[in-house]
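Right, I'll just put the structure down here and ask away after.
Shown here: the complex without one of its protein chains, the others still in place.
Here is chain A:
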């Protein structure tokens, strides 16, 4: 019988964290913000079919960054869990706090039990009856969960984006204003892999995935904003901007690319 090499738990978890963090950092970013009428999701996403933002339940939305197959798995799992819960109890009994906990438990046990952790970061947002009741939860690859009061930034260059949003974000803004804030934040981060923005980037309709949880809508509050409707809401400088050559959507980096030595 061969003896396995010994590695300390500490070292093991640190390696997994590093792998997950690097994998996530190579992707494009997503921001989730509250505004007067609910919750706004804005993702830099060149694909119209592979979504980073989606509906989970009546008042709950989901945004994720990282590996598509991994967060898609979490998304469908969340929809199933929410629908079963709502069907066996009542629709009101499906809450953002419950779902965020389920995700945290899942990611936590995957991080400990599996060879490779999920290279994902997830945001669960719930729109409440009033602006004070809106909730944003951030769940990271190791199952850590935080409750964010204003906005969540996930993905690649989160620091320049968070810094920018810290300056420009105010609670209770109107939709067009908060979209301008979100897009301004995303533009402050550079293209994936380039660190901070070296040149001014302008994100147009085809580079953005935008959705809202609208407080005023009865029952299903989730709504995507696409095409002409989105163009009208963007700041003037972004309306004309479009990819000269469409970029590839979906995964930004191969699996476990965090394990590769830095170039």
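Here is the rule we use: a contact is a pair of C-beta atoms (placed from the backbone, for glycine too) under 8 Å apart; a residue touches a chain by one contact, two chains touch by 3 or more; residues count from 1.
The working rule: contacts and distances are computed from a predicted model.
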Among "Glutaconate CoA-transferase subunit A", "Metalloprotease PmbA", "Proteasome subunit beta" or "ATP synthase subunit a", UniProt-listed name of the chain not shown: "Proteasome subunit beta"
Of A:86, A:204 or A:235, the residue in touch with the unshown chain: A:86
Which residue of A:77, A:166, A:227 or A:250 touches the chain not shown here: A:77
Residues of chain A (touch criterion as defined above) contacting the omitted chain: 49, 51, 54-56, 73-74, 76-81, 83-88, 102-103, 105-106, 109-110, 113, 220
